[in-house]
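The complex appears here minus one protein chain, its other protein chains still in place.
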Amino acid sequence: MSTFSIIFAGFGGQGTQSMGKILAYAAMLEGKEVSWCPSYGPEMRGGTSNVHVIISDEGIGSPVITKDATCVVALNKPSLDKFAHTVADGGALVINSDLAELEEGQAKAGTRVFNIPANKIATDAFGGSKLANLVMLGAVVYATSPIKVESIDDAFTHVFEGGKAKFIPDNKKAFELGFNCAKELDK
Amino acid sequence: MAVVFEKTKALTDAKLHYCPGCAHGIVHRLVAEVLEEMGEVENTIACVPVGCAVFANNYFNFDAIQCAHGRAPATATGIKRVHPDKVVMTYQGDGDLASIGTCEIVHAAARGEKITTIFINNGIYGMTGGQMAPTTLPGMKATTAKAGRDPKINGNPLRVSEMLATLTGPAYIERVSVSTPAQVTAAKKAIRKAFEIQKQGLGFTFIEVVSSCPTNWGLTPVKAMEFVREKMIPYYPLGVFKDITAEEGK
Partner (left out) sequence: MAKVLMKGNEAVGKAAIEAGCRYFFGYPITPQSEVPEYLSSELPKVGGTFVQAESEVAAINMVYGAAAAGARVLTSSSSPGVALKQEGIGYISNASLPAVIINMMRGGPGLGTIQPGQADYNMAVKGGSNGDYHNVVLAPASVQEAVDMVMEAFDIADMYGTPVIVLADGLIGQMMEPVEFNYVRREGIPEKTWALTGKGKGERHNIKNLVIDPDDCEAWNHEHFEVYERILANEEAWEDYLMEDAEYAFVSYGTASRVVRTAIGYLRAEGYKVGMIRPKTLWPFPQKAFDKWNGQVKKYLDVEMSMGQMVPDVAYACNDKNKVVFHGRTGGNVPTVDEVVAFAKEIMGGDK
């Protein structure tokens, strides 16, 4: 059995909750147990926002992750400072390096750190940073393989229903750019 | 022997517990007669209040429920939404409707709930023994305003019909009284009109009855009726405050 616990954290509006939702959907469609547990309240309106996603082959205990995270995804510096210590031994820290820089000694020894220039990648590809969250999601899936890569397509069709289907191609592309960026960094 | 008068079948045979000179008995009978004449007794559900009329459910010979203090308009809303084809009424006194239940009556009226409210305004808390009501007149004595209501200390009375008439939701609002035979006849007409408008599904209907409480006013029944005419009605003038059927020229 395996369990993946991932914290997505950033400012409200950066898309932390929706990237978590896409991942949770993909895992559910694979038949996994899933929980998607958001911070809620005023932070939805511009403060820090985070969501804890757990994917497992068996029943999920605490939906709140306070230790041994498989992966922490930091979309800004406050999130990095708040959650870097939560990564499990040998876990991954995926950082939007356009918005946050890891300080010396901030990550535990053995943590796999991925500095992804997600805003730049998104801006180069789409003329704006809006899809930086999907770039980051691609990097997360490469870094920790909580789902099969192809499952993300199924998730897109569920999350972007009806009129929103037109957003799928760009989201998919952003995801792939992030995935490939992490893969390059891992060489 | 020829029957020259028969009590309405819309009242049970239970003996009314109301005091001599109290208007509740008259108004119960008017409501019952109207529903019987309209053929709606089998189709009506009454929401009765906390206060002297708490046992009205034992007198009305149709479905009824005893509600929490002031909440009858909310309970009636729940019933009417489940049974939109039934006649749903609330029967409430002034402590119930105009004090603790002000929020519920205002919003039921504002929503235009298709219910009829019969509001008994006698300017006093009857059942609990003569305490000041939101409708107690300035200068009128009450056990919680022994020297008489002083607006500087106790605030001012509410004129509920006028207040509700400012809203869009109500279809019909009239204030009547039952202190003379002519008033009784007019009150019955108003009650009938309210139920008819409910049947037509036009909106919220509200009949305020300026009433008496000889026991807590410390007056004889006859003097209490005089008090209604001389003191209450000048402060709570009778009349139609809203009638969308007239506005629409129907």
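The chains carry the letters A and B, assigned in the order they are written, with residues numbered from 1 in each.
The rule is simple: a contact is a pair of C-beta atoms (placed from the backbone, for glycine too) under 8 Å apart; a residue touches a chain by one contact, two chains touch by 3 or more.
Remember, predicted model here, so these are calculated numbers, not experimental data.
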Which of B:R29, B:K86, B:K114 or B:R175 contacts the chain that the document leaves out: B:K86
Which of B:F62, B:Y125 or B:W217 contacts the chain that the document leaves out: B:F62
Residue numbers in chain A that touch the chain omitted from display: 21, 24-25, 28, 33-38, 40-41, 59-64, 66-67, 158
Those residues of chain B which, in the complete complex, touch the missing chain: 41-45, 47, 50, 54-55, 57-58, 61-68, 71, 74-83, 86-87, 103-104, 106-107, 111
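To be clear about the criterion, only the chains that are shown with their structure count from here on.
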Inter-centroid spacing, chain B versus chain A (mean Cα positions, whole Å): 63
